[in-house]
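Note that one protein chain is taken out, while the other chains of the complex remain in position.
Right, chain A next:
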Amino acid sequence: MKKTITILALLLTMMVTISCPGNNKSTLQGKTLTVALQNPKTVLDMHNTQFFIVMSMFDHVVQTLYEFDEDFNVIPLLAEDMPTISSDGLLYTFKLKPGITFHDGSPLTTEDVQFLFERMFSPDGIGISAASYDMILGAKEFTAGKSTEITGFHAIDDYVFEIQLEYPFTPFVHNLAMSYAGIIPKQTFLANQKDWGSKVLVGTGYYKLKSYHPTAGVILEVDENYRDGRAPIDNIQFKFIDDESTALLEYAAGNLDIVDLPFEQYQDYANGKFANDIHHWSRLGTNMIIANFDDPAFSHPLVRQAFAYAIDRDAIVAQVYKGLLDRVDNFLPAGMPGRNPTIKLPSYDPAKSRELLTQAGFPDGVKVEAIYRSTNHSDGQFWTMAQAQAKEAGFDITVTAMDRAMQVELMNSGKIPLMITGWSASYLDPDDLFYTFFHSNWSHLKSSNFRDAEVDALLDAGQRAPISRERDAMYERVEKIVVERDLAVYPYSNTKEFNLIKPRVINPFRLNGIYHLWTTDIQEN
């Protein structure tokens, strides 16, 4: 009996200790918009990440010198006007809007802009997107520790500064509109480095960071004193919900205002009571197949031509993507300058594929391995269909699923023989898309290993050329080479996103996958 009582007492003590309530969700006052996001598993700091999910939160708090309007035009935000650019394209002069303060009351000055780049190129740890800005004169030397300042940044006064480039770079101002160039207060950051992006995030945005929890989510509260008038919604709550089904259930239960709608579930909701809640957003992107030029078989031009006939991309887009995406042959998305309107890839023709393989010296067909990320279910479905189609056409594709870390390592080493990928541009300029995939300096990172001197020359020239018809023509030529002539990629669809959004949400907006909710409102009952 004594033993039983002792054990029960121990259990009771444990029960009391462990069942203490955890942090109870505080009730948010005012209009609150609740958005489901996958957990990015990183803090809110664009210095360390490229995730669009983080941008969806970050952009509400931290702003850039410029921003994109809904048509991707670059317009001033923290800058007073578009910069003055010297005739050689090397010197940019900027002026900040005077009187802007950060959320902590400190004034926005040139020192903070300078700090953006000093942090980005810091020898103690460069920003993840520094490569998009390293054309600034002296940036590389600063990172290497050969200089104590970035010689290309000149502060004229508290509001005027110049940036000198090492070489002309036409999309430079576009890059200044990307989240990676968000301006933060230097002194506040230095005083809160360890907590930056989690407990502390200060900017000039419509919203302030109210709370950050690495697994529960983020709450933003409106800045009542925003310079151009406060945003309509008082609080935006981003809830981290990794399981798509759970997020959809929460939406159905009325606990979420905005949730992603996966392809697989689209028809269920399109035919159900939430049909009118479906919204779709286009992205500046393309889904494509990449075959490695270093693969013994795929280094042969005829094999690459054969592969163009070996996959029925129409059927795949119709079935795997439920016909929700548009079939494309272009690498550049619609609306992108430099997009070549004449690009056309052949249709599925297994007999033609086999004929070309025989001509190439592969009468018995070609074996190749396709690798995809195990968490991408649609990729798995893609390869299941493609494998069957390709078999008819003489390609024996082995499909391997891998976790992200292994897949990224293999891809960056240039060793994936065959894969599909979706890639979106950040803005309406073809440089970033083409350069990443097809310049010989970088093509190995996407396991393309495409190398062509003419393409390199065109891409280098395109970066430097002013926006003009001639520049567009350069990129049209590049697209002709990489898609039609050399078949460096096999594009098959554009990219889109789908959301369920409650009717009470007015004017929701998502630009290229990133939520921009500062003009959104809620109609209260």
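Operating definition for what follows: a contact is a pair of C-beta atoms (placed from the backbone, for glycine too) under 8 Å apart; a residue touches a chain by one contact, two chains touch by 3 or more; residues count from 1.
As a convention for this text, contacts and distances are computed from a predicted model.
Engineer: What is the missing chain called in its UniProt entry, if the choices are "ABC transporter permease", "Sarcosine oxidase subunit beta", "3-isopropylmalate dehydratase small subunit" or "Protocatechuate 3,4-dioxygenase subunit alpha"?
Structural biologist: Cross-referencing UniProt, the chain left out corresponds to "ABC transporter permease".
Engineer: Out of A:Leu28, A:Leu91, A:Ala155 or A:Ala216, point to the residue that touches the absent chain in the complete complex.
Structural biologist: A:Ala216
Engineer: For the full complex, which residue in A:Phe161, A:Phe240, A:Trp383 or A:Phe450 touches the chain that was left out?
Structural biologist: A:Phe240
Engineer: Just name the one of A:Val408, A:Ile467 or A:Ile506 that touches the chain not displayed here.
Structural biologist: If we include the chain that is not displayed, A:Val408 is the one touching it.
Engineer: Which is it among A:Val399, A:Leu445 or A:Ala473 that touches the chain not included here?
Structural biologist: A:Leu445
Engineer: In terms of residues, what is the contact footprint of the unshown chain on chain A?
Structural biologist: 3, 7, 14-15, 18-19, 22-25, 41-43, 48, 50, 124-126, 128-132, 143, 197-198, 214-216, 239-243, 245-246, 249-250, 252-253, 255, 403-406, 408-410, 412, 436, 442, 445-446
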